[in-house]
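Note that one protein chain is taken out, while the other chains of the complex remain in position.
Naming follows writing order (A, B and C), and every chain is counted from residue 1.
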Amino acid sequence: MSSEPNLELATLLVSCPDRRGIVAALSQVLSGHGANILDSDQHTDPHERVFFQRIRFDLSELLSDKLTLERSIGEVAGRFGMSYRLIYASKPKRVALFVSKHDHCFYDLLLRKKSGELACEFAIVISNHPDLEAVAAQFGVRFRHVPKTAANKSQAEDTELGLLSELGVDLIVLARYMQVLSSEFVTRAAVPIINIHHSFLPAFIGQKPYHQAHERGVKLVGATAHYATAELDQGPIIEQDVVRCSHRDSVEDLVRKGKDLEKVALARAVRAHLDDRVLVFGNKTVVFD
Amino acid sequence: MSSEPNLELATLLVSCPDRRGIVAALSQVLSGHGANILDSDQHTDPHERVFFQRIRFDLSELLSDKLTLERSIGEVAGRFGMSYRLIYASKPKRVALFVSKHDHCFYDLLLRKKSGELACEFAIVISNHPDLEAVAAQFGVRFRHVPKTAANKSQAEDTELGLLSELGVDLIVLARYMQVLSSEFVTRAAVPIINIHHSFLPAFIGQKPYHQAHERGVKLVGATAHYATAELDQGPIIEQDVVRCSHRDSVEDLVRKGKDLEKVALARAVRAHLDDRVLVFGNKTVVFD
Amino acid sequence: MSSEPNLELATLLVSCPDRRGIVAALSQVLSGHGANILDSDQHTDPHERVFFQRIRFDLSELLSDKLTLERSIGEVAGRFGMSYRLIYASKPKRVALFVSKHDHCFYDLLLRKKSGELACEFAIVISNHPDLEAVAAQFGVRFRHVPKTAANKSQAEDTELGLLSELGVDLIVLARYMQVLSSEFVTRAAVPIINIHHSFLPAFIGQKPYHQAHERGVKLVGATAHYATAELDQGPIIEQDVVRCSHRDSVEDLVRKGKDLEKVALARAVRAHLDDRVLVFGNKTVVFD
Partner (left out) sequence: MSSEPNLELATLLVSCPDRRGIVAALSQVLSGHGANILDSDQHTDPHERVFFQRIRFDLSELLSDKLTLERSIGEVAGRFGMSYRLIYASKPKRVALFVSKHDHCFYDLLLRKKSGELACEFAIVISNHPDLEAVAAQFGVRFRHVPKTAANKSQAEDTELGLLSELGVDLIVLARYMQVLSSEFVTRAAVPIINIHHSFLPAFIGQKPYHQAHERGVKLVGATAHYATAELDQGPIIEQDVVRCSHRDSVEDLVRKGKDLEKVALARAVRAHLDDRVLVFGNKTVVFD
C-alpha cells in the first residue's frame, strides 16, 4: 500500500440480508461521489442468506466531502438493513499487546511492525510479569506491568481498562498472554480482542494443549488465532495452521514446532484485522484475501 | 451450484486497462437489465495497470432478453477497451481427454465427473495407446485410439483436430498424455489445453522430472497444471502443489507420491477452468476463488 | 521392493522396556544366523521408558533355518521382556474392505492395489449396500452384501466374522463404512481394523463432522486414519492430513475437499500397516518411515 502514495484510501465493510441490487447500489453511491473502487470482494452465505462485501476505494478525487459521502452510504445502508463499518486508512489502528513471559509471538509482532508488515501503532504492552519490559524498550514501545492474582484480578482489569481507554486502543492482541480475561473485561473493553491458542481448535481447548496433543498421539499439531469472547477458546476463528509431527516428538518438540505456527497464525490474523479484511458473522469469520 | 435449481446462471469474465468507473459501469449495466449479481471478484495488476473481474449473475428475472443484455455489455466493453467472455451455465463445456498409458489422472477425472465435481461433458478420450479403452467404456465415454509415431505425427494430429472439431470440443485436458503436441496443433485446436506436468515448474522442465528431482536431491516434489502453449512446459500456470520427500525416497517413491499431487493439481485446474474462474494474462493466470 | 528380486525379506517389530544392550543383542542374533539387516529404525519413548525397533532383513543367505532363527529371537525376546512380531514378506496380508455407498476411498484403494502401491491381497469386499458390487467385479474382487439394521446387527456381524475367519483375513479396512462396529465385533475379529474418519480428530468426533466443522467456522478441514477400537473415533491415530478452507466453502465444498484427504490419509495408513511400519503403544502409534 505504501506504493500508492497519493491515494486516500478507505474501506467499507458491509453485511446485510441478501437481496438483489446491493452490489449495484453500493458501487453507484461510491462512484457517484467520485470515490474510485480499487478492490471489491463479496460473499453470500447461501444458508443464512447473508451478504458480505468489502470495498476498498480511493477518496483523493472525491466530488463531495467525507461527511456527505458518509450520509449517502448511511442512506443505502438503511435501505438494505446493512451493518457496516467505514474505515479511513489515514488513521492507523492503535493496538495493545498483552504478554506474559513467552516472548516468541511478542518479538514476532514487534519485528513485523518494524519491517512494515503491520499497519498500526503499538500503543502499549501490558503484562502480568515484568520480564519483557526490556524487549519493549528496545523497540520503543511503552510497557506496563499489571500483576494479576486471583485476589486482585478485578482491580487489575480495571487498571488495564483504564489504560486502554486513555490510550484510545482499537485492538487488543493477546500474544500468549497466560491469563483468562473475565467476560466483564471482554464486554467493557468494547474493542476486538485477538488471541492465539496453541492448538487446532476445537481440539484441545483449555490448558496445556501440547500436552493434550501428545497424550492423544496426533500426527499434526496446530495453532488457532481467534477473536476472544466471554467463553474460553470458543470465539470466531480467523486463522489456523498445522505442522506435521510424529512419535519422535516429545511435548517439548511439539512446543517448539508449535511456536512457529503460533507466530505465523497470529501475525496473519492481526494483519487481516488491521487491513479490515475480517467480518464477524455469528461465531464465524469472513476473511477476505 | 446444484442447490440453486431455479437460477439461470451466467458468468462474465473481463480484463481491460485499469481506470476509474469500471466496477460501477458493469454492475450498473447488469442490474439495469434485471440480472442479479451473485458473486463478484476483481483484481488489479498494479504493475501492468490491468483490471480483471469475474461476475456471476442470475438471468432468471431478466427484464430484457439475452441479446439485448449482450449488446449492452458489448457497449460497455467497447467504451473501456475490455476483452471479455460471457458464458451461460446452461451449456456445459465439452471436454476431450488425451491419455496414454498412465491411468491415475484419467480415473481421477472420470470419478470426479461421476460424483458431480466437474460441470462438463466428456466428449471423447483420445489416446496414442489402446490400453485405456476398457476404462473409458466402463464410464461410458467414447474412446478413440490415434497411434502416433515420428513418421505419422502430423497426420495423427489432423485426425485429432478433425475429431475435436466434429465433436464441438471446448477444452482439451492432457491427463498424462506422453506426446508433445506440435505448435501447429496448439494453434489449430483453438481451444484451451490444460496439461499436468509432474514437477514444480519451472524446476525440472521436460523429460523424466522425478528422475531430475531425485538427482538434485530436493526435499519436496511438485506437480504443475498449466495451459499448454507452443513452448513446452512454459504456459501459464493454473495450479501447483508439493509434497515432502526425503533421502529415503527412491525415484519410484517420488513417482508414487507425485501421482497424488498430479491428480489433485490437475483436477483443481480443470475445475477452475470449467467454473470460468481463470483469466489468462500474458504468461500468467488470475484464478478467482 | 520389487526391485530386490532375489531377496527373502522379513520384518521384526519389537517393543520392550528400555534398557541397555537391546540394539546390540538383536543385531547380533540376526547377523549370527546369517540374516542381513537392510534397514533398522528405532525409537525410545523417554517418558514411558519403552523401546521400539523395526528391523527389515534378508533371509536368502541364512546360515540356519527359519525355525532356529525364530527360536533364537524368542530367546532374546524373553530375556528383554519384548513383545514382538516376525513377519515374512513372502506371505502378503489378506485384507477385507468394508464399504457402504461412498466410492472414493474404495476406488482409491482398488486403483493403488492395481498399480502396485499396496502389497496385499483383497480377500473380500463386505458392504451393507449392494451398490458397489459392480465396481468390485471390475477389479476382480469378491463382493458380499451383508445388510445391516438395528434388528439384525448382531447376526450380520456373525456373518461377517464367519467370512473373515473363513478367508483368513489379516486386516480390515473400513473405507467409509457407515456402520459402527460393535465392541464385540472388534474383539472377536481379532485382527487390526483401520478406519478413516472425516475430521481432524479429536475435533469433530462422531456424526457429520463436515457439518460440525462448517458450523464451527474452522479454516482447515482434516481426515484421520486410525485403528478402530471399541470406543468410537478414539483408537490410535496412524495418519492425519488437512486442507485449507474458507468462508466460501459450503458443507458440500468441505465434503469435496475432504474426500481427497480421506483417500490419501487412508491409503498412507494402510500402506504403512502393510509394510509393517506401525507399532501400537497404549493409545498411540509409532509409525516408522
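The criterion applied here is as follows: a contact is a pair of C-beta atoms (placed from the backbone, for glycine too) under 8 Å apart; a residue touches a chain by one contact, two chains touch by 3 or more.
This structure is a prediction, so every number in the text was calculated from the model and none was measured.
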item	value
Contact partner of the left-out chain, one of B:V76, B:V95, B:I237 or B:L274	B:I237
Full-complex contact with the absent chain, from B:M178, B:V191, B:V218 or B:L232	B:V218
Candidates C:Q28, C:S83 or C:Q138 - the one touching the absent chain	C:Q28
Where the unshown chain meets subunit A, residue by residue	3, 103-104, 107, 111, 115, 117, 138, 246, 248, 252, 256, 260, 264, 289
Interface residues of subunit C (partner: the chain not displayed)	3-4, 20-21, 23-24, 27-28, 30-31, 36-42, 44, 46, 61, 244, 289
Residues in subunit B touching the chain absent from view	43, 45-47, 52, 200-204, 216-220, 222, 236-242, 246-248, 250, 281, 283-287
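What we mean here is this: only the chains that are shown with their structure count from here on.
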item	value
Copies subunit A and subunit C touch via same or different residues, half shared test	same
Where subunit B and subunit C are represented by their mean Cα positions, the distance between them in whole Å	37
Where subunit A and subunit C are represented by their mean Cα positions, the distance between them in whole Å	42
Contacts with two or more other chains, residues of subunit B listed in rising order	3, 289
